[in-house]
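With one protein chain held back, the other chains of the complex are shown just where they sit.
Chains here go by letter, A, B, C, D and E, matching the order in which they are written, and residues are numbered from 1 within each.
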């Protein structure tokens, strides 16, 4: 056990935990006043529900002994065999690795709430969430980090480009199609009720991402340092791209800028442990452009994936995961990408991206449909009209 | 000196520091708009006043050489003998231990402000606070952590179940009885003015608690990791309990959920270094139920302990301190509780809880009475009517 | 490489990063509602723009090989030669030192936005910012930390009293004179639109300052611990001074208290690695008084340095930098000040302070003038009237 | 028809609403305002500077009712909003020429 | 002159504004209010306690117009604000004796 590494992951765990209410605030500022509490509360419910689920069985599904390359077994059920000593090959307590991973599961579900903003029934979301972590998230973790089939294939995902962002982004798209548009979407404008709240949430995400990507080195070393540097640089570049593009098209809106930053963060996530600063600049640049186009496309198509988890996390994560295959460099880690003469990695990344995109979309669609048929995903028209704060939580945000 | 341990406690200190404005925001969201600033400012004043008091003499009272098992002497007055080197038996600088402990003193006083919300005179609170830290908080620290009589008795308090939560919870109850109800309490409803602010404050508390309980290991090791795991799990379980109960009784209000989370955090605090995840689940479950009942009882009795420090911290801390005697396991630390065949620890815990509950309530009551008689704890009716923001601080929160 | 030191600086980097949106919120709460977004967005733009600029060339200007004692060369252009291994004499990865330093550059520019609040053109600010980092900030870093002429002279600046606070404070004063007063300044009162937001921002600053001053030890050791202790104590004392003074003059406003805290933090910054707690108390005490007087002076003179970067950071940093020459003690570090019988250090500090004050003011004035002449620093009257949120960003903060 | 426009204490809104409801007057429009009667001002302070604040939060209710209902409504408001202390508020009666329901277009005079 | 005072759904404000604009009525004052017509209340809850909330957000628009323009304005508002469901709102016509422009001091009656 290394006390420096342990100190860093203890902190990184706290940082990633804070990101989930960060997502809540980020989203809540963009919805209407009558749904502000509901949006934040969904993120808190993610913490509570996934927190319990993870220690009971989901950690084991993700990291238990491999079953057919697809899922873990129940050897870590109720944290059996998850001790205070380091697991094999690690320098931090096994139980610390477990909770660090827990926070990733939590935030991934929180990102998805974008798709159901201002219209989801809380009870249905809880059920959906439990299913989704079981059938989408835990398998993805296993495939890429739990020695599953994609890991064996050689696919890389440093801090969750596919595990977190592709899964939540394409999951959100599927979920949005199942739950349907908000009443009045496309008819009248739904203005963000509190932009400073969104900027605060975005700042907390940015802050927490140091733990998210830096912590994924699982040690306090040069790799962790490189991860936070490329993470920050990519976010700056993508933020700058959105600022410039929205400037060209009108005015540099703060929501554009912060969305660009998040797009850059999502895109660099899978690559943070494999690329250098030049790679980070390239990733941020392309992420900025691609995600902006995706958002535009989504709006023009009239799809109410309300807070753009798909355009930002889904497309950002997809691009970043592919970019690993391009820009990975041995100057940083043991892997080389296409630019450094290795085509195998890119192939593995393409397979992994295609597999996760399809799986995330299809399985989420099915799960959402099941929940919708069984208990209804959506509140009644009347409840939607008065807002979820009153109808779901019996509360009023501001008085 | 160990640099990993030192790194962790440096960070943990910052995390616990952030909890105090966190309490301020948590509380401020629940009061009326006209008292929002005042509520946050009380927390800032706790930082400033206790920060100074602690380095001058209160640290010495707490950790100075033992005087009759009750209090420390003045050997650390003005931080004399508190150096940059580790104190005996520690791996972190002595001065770091001192400031880490300072943050606990600060937040404990901040929790108590629940009792005087929307009606306290700032000047009187400052005087009360100085007295309370001197005569209640510092002795408690000494008894349990400064080798005082409860420590000698074998009572355990990992991160402040009695020192922080029993003291502030029962102190708040006494203080509320002395200061009396808010004008209009029970006549008309006093609605929380900004629930997102409360949720943000709650999120910062949750975040900071990683440093609070994890840091109490005073090292970056397996014990610290276990502490953050059981802390998080207990909070999730208690949060889930409140969600479910408030759902059964009506709607799952966000304030219920976040209050449940805090109840779980308070309850696990004394136990975080002694129990495993199963213990944490049990502690969270019971804490959720007990604190909910306590809050209900408080409301039905018409006691205006306005923001429920007693129901949540007081009852949560009491239960958690007893639970140490039940669930402590040698799998985590050197101590075993009743479930593991040892009855002595439970006895010590019962004595410690009874002693601290009574002492906190009685001495706080006396101190509050003295301050009230000498200078008046409470603002005038007119000042209360226009609100403390204007009358105490000359400011308006929003314009 | 030391993993504990690395862990601490990884975290410290994140903490300092969070301070920049913290400044944004701190300032935004004090402006009118119509400029809330703009104020926060300026801080985000500082992150994005300086983040890119720093990795491209500004880090090299600051820390590259010395050119005539004045500036660094381009040996670190695009982070060439900035690796994952520790730089000479350090125990943390070189690239980590680079990003830790980046966050200082970012926040320094963010502090300056005080001067242009509610009236700056975003495009002009971006250009000004790039110039200012190049011609003021990077040289200052080089002079004091990059082995430049002031370092050679023996001047000390632990965490940025001159580099950060003198530069941004006196820069802000010059900038305010160039851009001119806000429309209506002095005619009608411009009330802060959201004081809780300012208090939240202040709390985040306070929190981040642990990383700012503590991290400047570049190690997790006794010096870092001492730094956070003296930092916190000085802030408490200065906060208490402002509370008392504003109480004497009327009521203890929360904005006064939090401003006092920031004044104490700014003042202790250059000294945090050199003085003990007694020195910290003295520094906080004098900082509280001096900055209060400065603010009062600024208001009476009718200078619209709108959010008091000059009075608080400029004067605080000036005083603290001089105080190093008075209170530095070998009990903490290798240097002794006047009180400990050494006059040489005070002389060096005086020279450094005078040089930086003059340079910051004059060069900032010139840069601002150039930008103003070339593209106009300020929005039109109409844009100022409707507010920057709408006119610069096309957004409305709350709806 | 008349508009009964009442300025009351915010904390009395619930009581007033209930009292009106019990008399069968449900429809109303409510607004948060600030006001002053004859109270003195209060001195505020912002970083050393001082300013006067003298407007206290009030709630404005208006109900458009038939002429013959005005007295009942006014009486009901007075009874439910009164505390007997300064600041209880005022009621103003304003003539309304016509009232139109947007949903149906029907109108009353 | 008359004041046309309309209480409408918040989401209809843009439509109403545009419709009025197209008829040449630009000047208006807008305010966020809460109101209820005949709808039933909704039960709220705060940490176990329950309370009734029955006021829904509405937007109040008023325009002071010449007597002869009242009907056009009312018609335009009705057409642009109507959804046909409960809660569409009301319009009230109130007499205005005089209207004064502060900038110039000129007045109309």
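As a convention for this text, a contact is a pair of C-beta atoms (placed from the backbone, for glycine too) under 8 Å apart; a residue touches a chain by one contact, two chains touch by 3 or more.
Here the structure is a predicted model, which is why all the values come from computation and not from measurement.
For subunit E, the residues in touch with the chain missing from this view are 3, 14, 17, 26-31, 64, 94-103, 105. Within the complete assembly, residues 33-34, 184, 187-189, 386, 390-391, 393-396 of subunit C touch the chain that is not shown. In the full complex, subunit D touches the omitted chain through residues 2, 6-8, 31, 33-38, 54-55, 58, 60, 74, 77-78, 81-95.
Assume only the chains that are shown with their structure count from here on.
At the interface between subunit B and subunit C, two copies of one sequence, fewer than half of the residue numbers in use are shared by both copies.
Note on chain placement: the centre of subunit A and the centre of subunit E lie 43 Å apart, centres being C-alpha means. The residues of subunit C that reach two or more other chains are 2-5, 7-8, 11, 191-192, 194, 200, 220, 250-251, 253, 255, listed in rising order. Residue positions of subunit E touching 2 or more other chains, listed in rising order: 43, 45-46, 50.
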